[in-house]
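Left out: one protein chain. Kept in place: all the others.
What follows is subunit A.
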Amino acid sequence: MKMEKMTYREALKQGIREALLNDERVFLMGEDVGHYGGAFAVSKGLLQEFGADRIMDVPLSESGFVGAGVGAALAGMKPIVEVMTVNFSLLAMDQIINNAATLLHMSGGQLNVPLVIRMGCGIGRQLAAQHSHSWEPYFASVPGLIVLSVGTHEDARGMLLSALKSPDPVILFEYTFMLNMDKEVAPDAGAVDITKAKVRRDGKDITLITYGNGVYKSLEAAEELSSQGIEVEVIDLRVLRPLDEETLLASVAKTHRALVVEDAWRSGGMAAEVFSRIIEKGFFELDAPLQRLCGQEVPIPYPRHLEEASVPQPQDIVDTIRKMIGL
């Protein structure tokens, strides 16, 4: 089938549009999703197409409208709540953790919350400390949530559709850095498996585990290393909670080496959890110490050169892997 070139933004938009067409219980609400056209132009035109009942602009009230999303989900709707960026999700954290993630358990299994929360996330546009956070690991530590990271165009197109099938709350992290990036997407791309990590590139020499902004950076580094004779297996975690251990362990059993790459701060990042799983169940497969390239432990500074130095870059990945292989 002929592939279609599209931006990450367009892929996200097509996913939302399809979701709205599929099920009339679905509606989108968030700050500036309607009249403004979406803070990042993702929902541009949808208000005109679907009307203000289904594309709801909301006031700056993150705790309020996320909580309203929980309530609407409880009472029979299928809300897609957009929190403009993860930076503002802290204001809604009470609703996300104490209500969305917890109601099923507290009610002894009576009340499930089929809510999808989308948020823009990550570093890369020189937006400085309050607007550049990578907080996937915080959310991934909360039982009751399903946490997805949209690291490719294919997932940008399909993950939302899968998320809407979940009976339980799903957090979708989208990456503002990738919005304008063009990639090939299958025209029939749709729902994807949201229980599995995905091997994005096969390799025999080392396993590189990553997610989000790390995926394309890692593939770029793997390409460069391949030209130097090193074959890297790149795994996109995709599902940060619950973690798909099986895929990780199978790869480590093949390569016997692993590196985790992520933009999130090093302490308590996804790398720490991934390593624990590998050590618990695959320790004897390892030929070398596990390594990680993570975000530097500093609020993200504004100037470009300092921002770039705050998170791993493809060249850092290449250098680290060469060292790990003993070159």
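Details
Following the convention adopted for this analysis, a contact is a pair of C-beta atoms (placed from the backbone, for glycine too) under 8 Å apart; a residue touches a chain by one contact, two chains touch by 3 or more; residues count from 1.
Here is the rule we go by: contacts and distances are computed from a predicted model.
Of "Cytochrome b N-terminal domain-containing protein", "ABC transporter permease", "Polysulfide reductase, NrfD" or "Pyruvate dehydrogenase E1 component subunit alpha", only "Pyruvate dehydrogenase E1 component subunit alpha" is the UniProt protein name of the chain excluded from the display. Only one residue from A:H131, A:R241 or A:R292 touches the chain missing from this view: A:H131. Residue A:F88 is the one among A:F27, A:F88, A:Y175 or A:F275 that touches the chain missing from this view.
Touch with the hidden chain on the side of subunit A covers residues 31-32, 34-37, 39, 41, 44, 57-64, 87-88, 91, 125-131, 296-299, 301-306, 309-310.
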